[in-house]
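The complex appears here without one of its protein chains, the remainder shown in place.
On to chain A.
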């Protein structure tokens, strides 16, 4: 469902992605690990269409050229990013924001919009997944939210918008163990055959909770190793430097 070929991206003449190749099939959960500065978050940014990058290579998403679409068109096509640092939007109610987003997606997909009552019912049901209460919805988007609340709010949006491709960028960063459990169980509840996930993290810890089908290691803008979930454990034990050649499957033809 997502085929990334020889993807290069640079910003201000600095090359960050240097030929990324990945192939994700429907329903799979892929984890991307790697040290800081290896290009993991840049990959997420390029996939959602953030401005400012010079991009070459190809990204085919469900048969269409993803790179040719605007951010909102990618969203309408089912691409979702749980941001590493969700931004605050003062004065815009969380409930209003999510309803506007869902209805924008529905409109672009030619579906009927949900009215306030139907949306409230949907939101209340999905809020249980991430153990959020009603008070979150009446606050402004992310304003004054703690780190954990922001991350839960991201997963709530994922639950409401029901993407086909969900990219989770460092969703575990800044979470204590209880918050991590809540977020991970929310994500697990959303795993399904029709939903592909790309989980970006540099801690193996998250992968104890969200168990991936495949693990890729990114370094200096390339996927340097790919393997199954055991690769993450190996990394945990030996560090990125201690990767043995045995586990290396450069080229990521998984």
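By our rule, a residue touches a chain if its C-beta (ideal position, glycine included) is under 8 Å from a C-beta of that chain, and two chains touch if they have at least 3 such contacts; residues count from 1.
In this text, contacts and distances are computed from a predicted model.
One subunit of the complex is not drawn; among "Cytochrome c oxidase subunit 1", "Fe-S cluster assembly protein SufB", "Sorbitol dehydrogenase small subunit" or "Peptide/nickel transport system permease protein", its UniProt record names it "Fe-S cluster assembly protein SufB". Of the candidate positions A:33, A:161 or A:200, contact with the hidden chain is made by A:161.
Of the listed residues A:83, A:119, A:145 or A:214, the one in contact with the hidden chain in the full complex is A:83. Here the missing chain is touched by one residue of A:72, A:118, A:178 or A:228, and it is A:72.
Contact with the omitted chain, checked across A:11, A:26, A:101 or A:190, is made by A:101. The set of chain A residues touching the chain not shown comprises 48-51, 70-72, 74-76, 80-81, 83, 86-92, 97-98, 100-102, 104-105, 108, 140, 157, 161.
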